[in-house]
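With one protein chain held back, the other chains of the complex are shown just where they sit.
What follows is chain A.
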Amino acid sequence: MNENPATVGEAVIAERRLNMIEAINEALDIMLERDPDVIIMGEDVGYFGGVFRATAGLQAKHGKNRVFDTPISECGIIGAAVGMGAYGLRPVPEIQFADYIYPGLDQLISEAARLRYRSAGDYIAPLTVRSPFGGGIFGGQTHSQSPEALFTHVAGLKTVIPSTPHDAKGLLISAIEDNDPVIFFEPKRIYNGPFTGFYDKPVEPWKKHPDSVVPEGYYKVPLGKARHVREGEALTVLAYGTMVHVAQAVCEAKGVDADILDLRTLVPLDIKAIEASVEKTGRCMIVHEATRTSGFGAELSALVTERCFYHLEAPVERVTGFDTPYPHSLEWAYFPGPVRIGEAIDKLLKD
């Protein structure tokens, strides 16, 4: 952990800077400490501490009954977590890559998401399924996908995607305390540093970013509240995860006075923040890394059009990944980077 003391007047404030992995690890540690019903399980999360190190040290500190490895069976991981939730635990299963979540879909969609409803509140499924998602790490088609729209389509699930270490910790604590099942997608491209999309430039570490300042101890970032990344007048940018940083960097590079919203939670969505921003700017660009057709951008575009139509001065623009599998060697051709985003901005602002 980095400790960068900053001086404010006479007082010295320990401005702790963490990367996203450290922030997530800390949130898990705090929740294991605070709530004896929280348990963590998943492939390689125990002794080893996870392939991305998100659970490092937690088994040694909290014991094998609280943090343990599982068989390679996503169906079993989610299914067992539903049963544990019915018992009264608050499971935080990890799915090693979002690309591997599909064998657990029936347990998520038909079971976890429906349990409160179908039992009229007799049973709940207070799970938080953590899973690294997104590409830009040369992960090929099976370590790069962004399947968030599959989950936002499911009534009963909440979908949360942080974009900074500060939010990752606070949102994860909120998700774990939430009594509904939450899909918590962690943009793995920005685990170690905010990515601007200029893949040919050197990587910046988190410690240079203001949102790597992570308070110690317990705090929450509420679900359903967007973060205003930047105030502006020219156009609204709706983004989440990695793409918040990419969109912001492109707007800066082009000198565009953008109003940028980091949605943080896709369901429930902060519709008020979206409406307020689009009503102000009259132009809206939606950016996500996932494939285009039926992506969450389609939902956002529809909402903006339905609710802000008379404020719009240009058609809503979606900037997304292409409708292909994530190609290994051509991932930067797939990725909605500065060129694609730049074109959309030009189109939105041309009149």
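Annotations for the structure displayed:
Heads up, the rule we're going with is that a contact is a pair of C-beta atoms (placed from the backbone, for glycine too) under 8 Å apart; a residue touches a chain by one contact, two chains touch by 3 or more; residues count from 1.
Everything that follows uses one rule, which is that contacts and distances are computed from a predicted model.
The listed options are "Multisubunit potassium/proton antiporter PhaC subunit", "Putative membrane protein", "2-oxoisovalerate dehydrogenase subunit alpha" or "ABC transporter substrate-binding protein", and the UniProt record of the chain not shown names that protein "2-oxoisovalerate dehydrogenase subunit alpha". Among A:Gln107, A:Ser212, A:Thr236 or A:Ser277, only A:Gln107 touches the chain that is left out of the view.
Between the chain not shown and the residues A:Pro194, A:Gly224 or A:Gly241, the one that touches is A:Gly224.
Of the candidate positions A:Gly49, A:Pro132 or A:Gly156, contact with the hidden chain is made by A:Gly156. Contact with the chain not shown here comes from a single listed residue; of A:Gly79, A:Gly140 or A:Pro327, that residue is A:Gly79.
Where chain A meets the missing chain, the touching residues are 39, 65-66, 70-71, 73, 75-76, 78-84, 86-89, 91, 103, 106-107, 110-111, 115-124, 155-156, 158, 178-180, 224, 267-269, 271.
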